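Of the protein chains in this complex, one is absent; all others appear in place.
Each chain carries a letter (A, B, C and D) given by its place in the written order, and its residues are counted from 1.
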Amino acid sequence: MLETLPLSLDAVRDVAKECFDDGWRLVTMSANQIDDAHFDVIYHYDKDLTMKHYRLTVPKETVVPSISPVYFAALLVENEIRDQFGICFSDIVLDFGGALYLEEEVRAMPFCKVSVAQKQS
Amino acid sequence: MFGNMINKGRIKSPWVVHFDCGSCNGCDIEVLACLTPIYDIERFGIINVGNPKHADVLLVTGTVNQRNKHVLKNIYDQMPGPKAVIAIGACGCTGGVFREAYNVVGGVDKVIPVDVYVPGCPARPEAIIDGVVAALEKVKTLLGMTA
Amino acid sequence: MFNMTKNVVTNLLTKSSTRLYPIAVRGHFEGFRGTLVCNVDECIFCRSCMIKCPSQCITVDNKAGTWACDAMACVYCGVCVDVCPTSCLSMTKEHRPVATEHQTIFLQGVPKKKKKDEAAAE
Amino acid sequence: MIAKIIIAILALVLAPIAGALISGVDRRVTAWLQSRYGPPILQPLYDVFKLLGKEPMVTNTWQALCAYVYVVGAALSVVLLFTGSDLLLIFFVLTVGAVFLVMGALASPSPYSQVGGQRELLQMLAYEPLLILVFAAIAMVTGSFKVSAVFELKHPMLYDIPLMFIVLGYALTIKLRKSPFDISACHHAHQELVRGVYTEYSGPYLAMIEIAHWYEVILVLGLCALFWSTSVVGMVVLVALTYLAEIIVDNVTARLTWRWMLRSAVGVGVVLTIVNMLWLYAQ
Partner (left out) sequence: MARTILPFGPQHPVLPEPLHLKLTIENETVVEALPTLGYVHRGLEKLCEIRDFNQMIQIVERVCGICSCLHALCYCEGVEQIMGVEVPRRAKYLRTIWGELHRMHSHLLWLGLFADAFGFESLFMQFWRIRERIMDIMEATCGNRVVVSVNVIGGVRRDLSPEQCQWIEEQLAISEKELKQLSDTILSDYTVKKRTVGVGVLTKEQAYQLGAAGPTLRGSGWAQDVRQTGYAAFGELGFEPIVEYGCDSYARSAVRFRETLQSIDLVRLAIARMPAGETAADVAGAMEDDTPKPVSAGERRDIMQAYNRDKRHRFVTAPPPNLDLPAGHVAAKVKGKPDGEAVTRVEQPRGELLYYIKGNGSKNMERVRIRTPTFANIPPLLAMLPGCELADVPVIVLSIDPCISCTER
C-alpha cells in the first residue's frame, strides 16, 4: 500500500533540511490519530512527480519541532494540525494559536477521537 | 404620486449584495452567472453592488459557521430597510450535506430572518431569478401594492 | 491597444445572447436531475434510499408506511434513484420551485405486509 | 433677463431628466456591447426613486451636508452654462461641489471611502488642468471666457481646435467615471475599493449624488456641444458620437492605475495643447 519511511522526533528538522537541499518540495503533512494516546504525522515530499512519505508517530502532548523555518509553506498545515488535533509545534513562523479556523466556542480539537468520546459520555 | 414612484422604484431596482457564507462556490458561481450575458439579471434592474449599505436584497449562499455568523449578522444590520434576504442552495436553506459537521451552525435562518428559500445543489441561475422575483412579490404585498 | 473593439462592435450589431427567462423559458436538458418525486404506491418502504442518501434527508418509516424528504436539504445527487429497487423514485426535468418557508415532502402509503402476516390475515 | 431666468429654471428641471435618460441609454448600450439584453431606459430613475425611499443612514451629519453641496454645485454649474455665463466661474463652482464630495468621503472612518477620496482628489488633479487648458483655448478662439461668445462664432470651433476636443474627451472619461479611469468609483461594483468615494453614502444621500452626477453628465456634454455651436443638429450628432465613443472605450479597456492616469493626462494634455496652439498661430 502506502510505503512510508520511519522518522524519529529528533530527526524531523534534519530530514526536512536534507530534503530541502536535495530539491524536494513539501507537498503537505497529514495527521491521524492511531489510538487513544498516539498520533501519526505523515510528511509528504515530492520531486519531479515522485513522492516519498515520512511517518512520525508521537504520543499525545508531544511538542513536535516545526519545519516552517525550513519550508515556509508548512506554516498553514502545522497550524491546521494544531487546530484539529492539538499537536503543538515549536517555533512556527506565524502562529495562529489554535485559531486558524475555529472560534472560541468550538476550540475542542475536533479530530481528537478521545475528546469527542469524552464529550459524548 | 411621489410615494407611488418610490414604491415602483423599489420593485424595479432591487440592488443585491452577495455574501458567501461558507458555500462550496457552486451557488456563488451560479449567482455570478446570473449577471452574465446569458441570464443578465440587469434586465430587472438588479446590480451586484458589493456594499451592504447600498443593497436592498441580501443573497446568502452556503452554510453558516461559527466564524462567519458574526459577519453575516453584521452585514444584515448594515443594510438600510426595507430589505429582503434570500437563502440560496441546500446549504443556505438547511445546511445541506454539511449540517452535521462540527463547525456548521446550520441554515441562514438560524442567524437572520430569511424571506425566500431557493433549493438546489447548486441552485440554477433560473432558480435564483425565481427567488429574486419571489422576494419582490413579498415586498409588493408588504407595500400593499396589488400586482 | 483597443483589441476588444471588434468583439464589442460585433455584439452591438448582432442580437444579444440573453435568454429572457422567465418570459421565455428554455427548458432543461434531458436527464437533468431536477425535482425528486416518489410514487408512494409503488414504494415498498425498504429504506434503501434513507440509508444511502449522502445528505440523510430522507426518512422512511416502514411500520407506518410513510416516506418523507426534507426538500430543502436534498442535494439532488440522484443516489436514491439509483438504489431504489422498485423504481418508485424518479427525478423530473424541472428544478424545484422556490419557497418562502421550509418544505418537507411527506407521503403516506400503505405499508407492505409481510407474507407471514398476510397468511395470518387470511 | 426674464428669458435668462426661464432658461435657468428649464435647465434646472430638464437637465437631471435628460441626464437620467442619457445614463439609461448608456447602460443599455453598454449591455448591448457585452451581448446582454440590458436594463430599461428608465432604470436610473427607478434607482434614484428607490434610494430616496430608503432609510437614511449616515455616519455623521457633515456627510449629508456634503451631499447637498455637491448637488447644488453641479446644478448651479449647469445653470451657469445654459445662461451663457463665464467658463471660469462654471469651473470654479464645479470644483467646489466635487471637493465637498471628497470631504464627505474623507469624513467617514471607512478605509475604502478614505482611499476612494484620496483617489478622487488625484483624479481632480488630472482632469482640472485639462479643463483649464480647454477653456483657455476656447478663450483664445473667441476672445472671451463667456459661453455666450462661443455662439457668436461663424464656424464651429472644432475646425480651429480639434486637438483640444480630444483633451476634453480625456477629461470627460475621467469625469464620467469610465474605464480606463474609473479608479475612485464606478457604477459597477467589481473593483478593489467596493464603490470608492460612494461607499459611505447611502439611501437618499446616494440618490442625491446620483442626481448630481446627471447634472455633471449634462454639463460635460454641454461643453462638448460648444465645439459645434453653429447648428443644433451638429451639436446633437457631435455629442452622440462622443458619448458612443466613450462607451466603447469604457468597454475595450482595463482599469489603469492612478500613476498612469496622472502621467498620461498631463502628458497628453500639454502636448496636444501645444500642437494645437502652434497650429492656431500658424493659421
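The rule we apply is simple: a contact is a pair of C-beta atoms (placed from the backbone, for glycine too) under 8 Å apart; a residue touches a chain by one contact, two chains touch by 3 or more.
This one's a predicted model, so the numbers in the text were calculated from it and none came from an experiment.
**Q** Taking the complete complex into account, tell me which visible chains touch the one left out.
**A** Result: the unshown chain touches A, B, C, D.
**Q** Which listed residue, D:L33, D:C66 or D:L238, touches the chain dropped from view?
**A** Once the missing chain is taken into account, the touching residue is D:L33.
**Q** Give the residue, chosen from B:E30, B:D115 or B:D130, that touches the chain omitted from the document.
**A** Residue touching the absent chain, from the options given: B:E30.
**Q** Counting contacts across the full complex, list the positions on chain C that touch the omitted chain.
**A** These residues touch the chain not displayed: 1-4, 6-8, 14-15, 17, 19-20, 24, 26-33, 52-55, 75-79, 82, 91.
**Q** Since one chain has been left out of the picture, which residues of chain B touch it in the full complex?
**A** Spelled out for chain B, the touching residues are 17-33, 36-38, 48-52, 62-63, 65, 67-68, 71, 75, 96-98, 100-104, 121-122, 124.
**Q** In the complete complex, which positions of chain A touch the hidden chain?
**A** Spelled out for chain A, the touching residues are 1-2, 20, 23, 25-28, 30-32, 42, 44, 48-49, 51, 53, 71-73, 75-77, 94, 99-103, 110-111.
The rule is simple: only the chains that are shown with their structure count from here on.
**Q** Find me the chain with the mean Cα position closest to the mean of all the protein Cα atoms on display.
**A** Closest chain centre to the overall C-alpha centroid: B.
**Q** When the centre of a chain is set as the mean of its C-alpha atoms, what distance in Å lies between chain B and chain D?
**A** A distance of 34 Å separates the two centres.
**Q** Averaging over Cα atoms per chain, report the distance between chain A and chain B in Å.
**A** Chain A and chain B have C-alpha centres separated by 39 Å.
**Q** Which parts of chain B, given as residue numbers and ranges, touch two or more other chains?
**A** 37, 40, 43 - these are the residues of chain B that touch more than one other chain.
**Q** Hey, what residues on chain A touch two or more of the other chains?
**A** Residues: none.
**Q** Going by the contact rule at the top, pick out the chain B residues touching chain A in the complex.
**A** Residues of chain B touching chain A: 66-67, 102-103.
**Q** Taking the touch rule as given, give the residues of chain B at its contact with chain C in the complex, in rising order.
**A** Where chain B meets chain C, its residues are 37-40, 43, 90, 93-97, 99-100, 107, 115-121, 123-127, 129-131, 133-134, 138.
**Q** Write out the stretch or stretches of chain A touching chain B in their complex.
**A** Residues in contact with chain B: 101-103, 105-106, 110.
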